[in-house]
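Please read through the structure below; I'll follow up with questions.
Complex shown without one protein chain; remaining protein chains in place.
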């Protein structure tokens, strides 16, 4: 008996220790450190239901412990035959009615928050972004703004941004745990959700619907900046000159190579809505390469030379281009200087 | 024992359920039809979801004519009735008449199947409407084709029973077999009524 309870307790303590060690997860990624409207609402609901459920668990475990301690077969009474109780109506009623009450306590906020998070009444006067999921990258088209970006979604803090989401291939799911719950992207119908960041920051986003080989590498960023900075960013992005001449010679050559190898056929620079591959307008401002790799020149060159090794199953591996490593370096130089705006992920992180 | 052909004295009131095997078959087959109901319900649901997804190909209004479908409905409804006659004669232990009416049922069923094949042939070669035309095409051929498959299987089944037992008459071993085959036939008929309504009537209106 001691062994039984002892082992169980040890397990509990161990589990608790693990929790303390790992904390609540990474800031701006974890749903346990909410920074947005949706994630705070969800955490409230999680806490309500968790509270009720811990209560239920404790009740069960108390009865369980009593039963196991008190009613073990005892030495000298091996032949004892306990009374064959059929049941107890009063008890049955109790453990039917009390759970119903507990569930109502959870159900009411559930319905309220579910409707609140689906509220689309403010969609018309808010910023709308059309989100397209692709294997294995994200595209963002700012509705009515002539702005296209990929992988990095810039939003202003303190207001609802509506996302109208669709996929170009298989199902994906848009999830920025620290800001909001997730929603799936379907090929035939548009799904709408809103996100709202209460604080500036660079938030990690992930694809949460199994979408193939590089499902786990389909990360993106949501960059929440102050409304003023956001306006500045919008203006900068709208004034991008896609054909602007880079300053260094290497980058200029890179630009030429970029065109000669028809990179531009898939990767738009500027507000062209075509998006066979990620839009590279503000590529130089990104903090990650392909969502998960460090944004260094070496990595970019590696990517150009062999995209498959960094993101298995991505479509660039099938693209028809032939560049040498030196040429790839020049292309990288060109891409890295595509920094059309002073508003970058850094401005979200420094302006605390 | 159960080999023996039934005569009026040994004839129980419900020969299909006079033995435990018969009872089991009877109940089991009803359950099977319950499962079949879910199967067709799922197909109907799919069809209803996709019936307007014609992908700029032909839609139900252009394709469907009610004349042929009406004839098909009559054929199948009548065949259901004739299979009732067959079961009526089974319970009266008139094996010959049962076989006769089952034969009529089979002929009507063949007529239905012929019409359906003609209809599909017409859609495919006349209208260029196939399984691959659109999601609507896929849903149409799957739903109606599943039903057609059931009709084919039912016909083969009834024919096999008729041929197998032609010489030895009715007994408590084969009575349940005849009975559940006729149950199956009724089920097919009921499904067709829904297809007629949901696919053709709703498609034309």
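As written, the chain order gives the labels A and B, with residue 1 at the start of each chain.
Here is the rule we use: a contact is a pair of C-beta atoms (placed from the backbone, for glycine too) under 8 Å apart; a residue touches a chain by one contact, two chains touch by 3 or more.
Throughout what follows, contacts and distances are computed from a predicted model.
Colleague: Tell me the UniProt protein name of the chain this structure doesn't show, selecting from "Cytochrome c oxidase subunit 1", "succinate dehydrogenase", "Carbohydrate ABC transporter permease" or "Thiolase".
Modeller: "Cytochrome c oxidase subunit 1"
Colleague: Where the complex has a chain not shown, which of A:67, A:122, A:274 or A:317 is the residue touching it?
Modeller: Going through A:67, A:122, A:274 or A:317 one by one, A:67 is the residue touching the chain not shown.
Colleague: Out of B:35, B:96 or B:126, which residue would touch the omitted chain in the full complex?
Modeller: Considering the complete complex, B:35 is the one touching the chain left out.
Colleague: Of the residues B:64, B:101, B:136 or B:196, I need the one that contacts the missing chain.
Modeller: Checking each option in B:64, B:101, B:136 or B:196, the one touching the absent chain turns out to be B:136.
Colleague: Looking at A:157, A:180 or A:282, which makes contact with the chain not pictured?
Modeller: A:180
Colleague: Check each of A:208, A:266, A:305 or A:319 against the chain that is not shown and name the one that touches it.
Modeller: Among A:208, A:266, A:305 or A:319, only A:208 touches the chain that is not shown.
Colleague: Which parts of subunit B are in contact with the chain that was left out?
Modeller: 2-3, 20, 23-24, 27-28, 31-32, 34-36, 38-39, 42-43, 45-46, 49-50, 53-55, 131-132, 134-139, 142, 157, 160-161, 164, 173, 177
Colleague: Which subunit A residues would touch the chain omitted from the figure, given the whole complex?
Modeller: Residues touching the hidden chain, for subunit A, are 7-8, 11, 14-15, 18-19, 21-26, 29-32, 38-39, 41-43, 45-46, 49-50, 52-54, 56-57, 60-61, 63-64, 66-68, 71-74, 77, 80-88, 91-92, 95-96, 99-100, 103, 106-107, 109-111, 113-118, 169-171, 173, 175, 177-178, 180-184, 186-189, 191-193, 204, 206-217, 219, 292, 312-313.
In the analysis below, only the chains that are shown with their structure count from here on.
Colleague: Measure off the straight-line distance from the CA centroid of subunit A to the CA centroid of subunit B, and report it in whole Å.
Modeller: Inter-chain centre distance comes to 52 Å.
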